[in-house]
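Please read the structure below before turning to the comments.
Yeah, one chain of the complex is gone here, protein chain that is, but the others are all in their spots.
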Amino acid sequence: MNKLIISPSPHVHGEFSTKRLMRDVVIALLPALLVSFYFFGFGAVKVVGLSVISCVVFEFLIQKFLLKTAPSINDLSAVVTGLILSLNLPSNLPWWIVIIGSLIAIGVGKMVFGGLGNNPFNPALVGRVFLLIARPVEMTTWPLPLTAVTPDATTGATPLAIIKEGLKNGLTIDQIKESSDYTFSYLDTLFGQIGGSLGEVSAVALLLGFAYLLVRKVITWHIPVSIFAAVIVFSGILHFANPDRFIDPLFHLLTGGMILGAVYMATDYVTSPMTLKGMMVYGTGIGLLTILIRTFGSYPEGISFAILFMNAIVPLINKYMKPKLFGEVK
Amino acid sequence: MDSTILTTVIMLGVLAAMLAAVLYIVAQKFKVVEDERIDGTESMLPGANCGGCGYTGCRSFAEALVKTDDISVMFCPVGGNAAMTKIAEYLGKKVEAKDSEIAVVRCAGSCANRQRINEFDGAASCAVMAATYSGDTDCSYGCLGRGDCVSVCNFGAIYINGETMLPEIDEDKCTACGNCVKACPKLIIELRKKGPKSRRIYVSCINKDKGAVARKACTVACIGCAACRKACTFESIVIENFLAYIDPNKCRLCRKCVEVCPTESIIELNFPPRKPKMEIQEQKTDGAGSETAAS
Partner (left out) sequence: MIKTFNRGGVHPPENKISRNAALEQLVPEGIIRIFISQHIGAPAECIVAKGDKVKTGQLIAKANGFVSANVHSSVSGTVLGIENIADYQGIKKPAVCIQVEGDEWEESIDRSAEINRDLSKTSEEILAKITEAGLVGLGGATFPTHVKLAVPKGKTAKAIIINGAECEPYLTSDHRVMLERGEELLIGVQLLKKAVNVDKAYIGIETNKQDAIDSLKKTAVNYSGIEIVSLEPKYPQGGEKQLIKSITGIEVPDRALPIETGCIVSNICTTLAVYEAVQKNKPLFENSITVTGKNLKIQKNFIVRVGTPLSQLIKAIGGIPENTGKIISGGPMMGRAVSNLEAPTMKGSGAVLFITDDEAKRGTKSNCIRCSKCVAACPMRLQPFLLYKLAERNMLEELKEISVHACIECGCCLYTCPANLPLVDYIRLGKTRAMKLIVKPK
């Protein structure tokens, strides 16, 4: 017999480990990835591969040579960052922009704060927003899905951008829907027949992943559902107040990476609140801000900014949204 | 164009002036009147905020020094007598010179001397380990080696020797603030008189078990045999619960006890080599002493 091991209780451990949680996120993203490969072809494969590999490599290099700590790429968190970043990019993005985005995501988004667990903002979103501001043209030239490409149109605007552009030109929502740009149905947004980034095209694939994450208890329903609820309520009120100016809630839900953001980016452990109450507040805030930015801001899409903004408020939420103590007496 | 620049400059200038006025008024209104001697005293303290004086930091110690009439019992171990005399002079109060002290680790149970019989797998903290069980050796008094003393030291004066797994004190850096003494759950570390030329003798063991039990657990344990007490001509050694303790105030550093200790648990530090006739003894004691001697 070896030396007995002594430790304080408990002496058994549950099934969770950081690696398992991250692996489950990767698995949950697989349907969305496959759909994007199907619609965008080799371009999508290239962007995803490049983004994942460069994120992992950057993490490894920074840990090894700058922070001089034991590299922890085994926990797969860099893979998740890379995947989520790539799902936010258009499939025709030049390779060097993808690499710069990865560097910003890992370097500025995560490592400067001390690595996994210490970053206040979602790393993938930091990378994405950096690219969106630094290279707006490349970042908003969305290739059409291979199935929707016609000889004279290989790129197109996203549904939200079409609406925004139309409204700017003084059209009403109904007029925009009848215009020639508006070539898709709600069914298309559900399955991915629209222009956009890799991950925002197919709602069904993303929801499949959501179900998987819930079953595996990786995340709870609180953040995504409160985001969806806030979006539906807020955009619903606007829509009923003025249907000519504001599009219906369903459109908001299905387009512009809403599901990708709500399920995979807002729920990032490190940058979301710690309590269920806090998660609801956080989710509601994201939903409201997204609609606010989409309908009144200058960018057609708002969820990235909304999440980053709410990330900044998370410490405050954690401070005030404490769980109610067992048997608490006031 | 010119007018734009002009308006801007004027606007900002006025704004700045207004804000400055507000700041000034607020600063005046909420001004805290403080005894200026507190600042003066604080500047004479080392500023390490180590808590060795018993106060939360140098500032609160300075406040206490200014407010208390009799400061003879108050002492800053880091600044030492020099700082205290200076402060006393500045405040017009009296202090008494104190012997300078240093931390000593009263355990020599290195991996070689004390066999590890189980493996601790909890949080890397002596306090957690001590709350869990008696320790990973048969000696329930000895050092646990998880370095709680290291993490509380503000001066980097204590570190764990990788070979012996025991803490060692860096004599030049130790200020005798006492943080390590408070942190050690086994009460192994003691503040002792530094002694002339840093020479001191102490029993490097706190095992209160019967001799045979202690000896079985650790080869350098004090077994309470009282040989040292017999050898001591100054009555500086007391034996209680099978454990010898050398009173630093009575000890005259004659080193007789070191020579007679059968388990080499008495340690002498910073002494010159012995005379040649003691050669055999000298090698032995040096061997035992080097484990806790400062490098």
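First chain written, first letter: the chains are A and B, and each begins at residue 1.
Throughout what follows, a residue touches a chain if its C-beta (ideal position, glycine included) is under 8 Å from a C-beta of that chain, and two chains touch if they have at least 3 such contacts.
The model shown is predicted, which means the values in this text are computed figures rather than measured ones.
K.L.:
Using the document's definition of touch, tell me which of B:38, B:74, B:88 or B:127 contacts the absent chain.
P.N.:
Answering carefully, the residue with contact to the hidden chain is B:127.
K.L.:
In the full complex, which residues of subunit A touch the absent chain?
P.N.:
Listed in rising order, the touching residues are 1-2, 4-14, 16-18, 20-21, 72, 75, 77, 115-118, 220, 269-270, 272-276, 322-329.
K.L.:
So that we can see where the missing chain sits, which residues of subunit B does it touch?
P.N.:
Where subunit B meets the chain not shown: residues 117-118, 121-123, 125, 127-128, 131-136, 140-141, 185-187.
Quick note on the criterion: only the chains that are shown with their structure count from here on.
K.L.:
Taking each chain's centre as the mean of its CA atoms, how far is subunit A from subunit B in angstrom?
P.N.:
52
K.L.:
For the complex, give me every residue of subunit A touching subunit B.
P.N.:
Touch list, subunit A to subunit B: 3-8.
K.L.:
In the complex, go through subunit B and note every residue touching subunit A.
P.N.:
Its residues touching subunit A are 116-123, 128, 131-133, 136.
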